[in-house]
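Have a look at the structure below before the remarks.
A protein chain is absent from this complex, but the other protein chains hold their places.
Per-chain numbering from 1; labels A and B assigned in written order.
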Amino acid sequence: MEVLYGHPKSLVSVQSKYCPGCGHGVIHRLVAEVVDELGMQEKSILLNPVGCAIWADLYFDMDTVQVPHGRTPAAATGIKRMRPDHLVICYQGDGDLAAIGTAEAVHAANRGEKFTTIFVNNAIYGMTGGQMAPTTLVGQKATTSPYGRDPGVAGMGYPIRVCEMLATLEGTKYLARGSVDSAANVRKTKQYIKRAFEAQLRGEGFSMVEILSPCPTNWQMSPAAAVDWLVSDMIPCYRLGEIKNELSTRETVGEGASLQGASLKGASLKGASLKGASLKGAAL
Amino acid sequence: MANKGKPVIDRERCKGCLLCARSCPMKVLAADETPNSWGYYPSRVVAEEKCIACGNCYQVCPDVAITVYKL
Partner (left out) sequence: MADEMCLMKGNEAIGEAAIRAGCDAYFGYPITPQNELTAYMAKNMLDSGRIFIQAESEVAAMSMVFGASSAGGRAMTSSSSPGISLKQEGISYACGADIPCVIVNVQRAGPGLGGIAPAQGDYFQATRGGGHGDYYHIVLAPKSVQEAADLTYEAFGLADKWRMPVMVLADGLIGQMMEGVTLPPALEPGTRPGRPWAAGSGRPLARNRITSIILDPETLEASIHSRYERYAAIAKERTSFEEVEVEDAELLFVAYGTSARVCLGAVQAAREAGLKLGLFRPITLWPFPSERLATLAAAGKRFLAVEMSMGQMVQDVRLAVNGAAQVDFFGRCGGVVPREEEVLAVAKKLLGRDA
């Protein structure tokens, strides 16, 4: 019988420590699938920092480097500069990237470092038992926001949209946000990852794929309810799609994108979706 | 003619999240009443003949516990 969908080669075949219904499992598999499709298992280096991602080195059958919390983009900078022909993958959660490691993320992005960041956004701190994250939604309860995240009186701030924030930096070339809530979104997210990895291999950077991911345990929901909450509450806050795509192979423009002032001279628009796009001032 | 497929679930890898059953358009999968050795109630193929090999179950499974074969 022909296997249509089976276990990727660069993923270790073992039961993971991740909770039932955790998005990490799907995201690990997508990364491994793309690594396999690109034939890069022997030339990939994955960085696993603090967070549930710390376990990633148990599950990826490739070289890995465990790094201090938040320093992942800095260490990846060192690694990619030393081994530019390798596929260097930062695998970070929301604490690592958007709290303790924000400076490192911003500056690596600003330098246009050529590694790819996989940013797992589950709006909470998982490993340490459910504290508020920079990505926690207003009103969302966590152990350190027991009455719900309150930007007002309690001064707890607002959810940070990292893709949009990094998009303002010229060094960033590809920033996409996917989700693993449904099979359709899982497939789209894989396309984003593939596009980002291919960009890295062409020497284009900085690339990042942010992926909305359920955390049933710390959201205190069943896996199914967690997926529902992701769709009903997270997606309206963190819009899906290619937030920024300035790659040389840009094929599609995301819904609602503005091309104000863009030059499309010589660009290929084959298969492009321009729904809602504004072409004001574009030179064609 | 519709595709036909055969999903095979590794009972001991499965953690019983049942996102696969939820994602299946043909209701091929459901919870097993017998737990595995971890204490989870894994997903079980209950209507194999209806499988159209869409792969949705594979896509959403966090544990890569499902292999989908083409028939």
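The criterion applied here is as follows: contacts are C-beta pairs under 8 Å (C-beta built on N, C-alpha and C of every residue); 3 or more make two chains touch, one makes a residue touch a chain.
If you're wondering where the values come from, they're calculated on a predicted model, not measured in any experiment.
Touch, as defined at the top, links the missing chain to these shown chains in the whole complex: A. Across A:71, A:114, A:161 or A:244, the single residue that touches the chain missing here is A:71. Shown as candidates are A:86, A:161, A:195 or A:244; the residue that touches the absent chain is A:86.
Check A:104, A:181 or A:210 against the missing chain and you find that the one touching it is A:104.
In the full complex, subunit A makes contact with the omitted chain through residues 42-43, 45, 47, 54, 57, 61-68, 71, 74-79, 81-83, 86, 103-104, 106-107, 111.
We take it that only the chains that are shown with their structure count from here on.
Centre to centre, using the average C-alpha position, subunit A and subunit B are separated by 27 Å. Residues of subunit A that touch subunit B in their complex: 1-8, 11, 13, 15-16, 18-26, 29, 180, 182-183, 186-187, 216, 223-224, 227.
Residue ranges on subunit B touching subunit A, taken from their complex, read 5-6, 12-13, 15-19, 22-23, 38, 40, 53-56, 58-64, 66-71.
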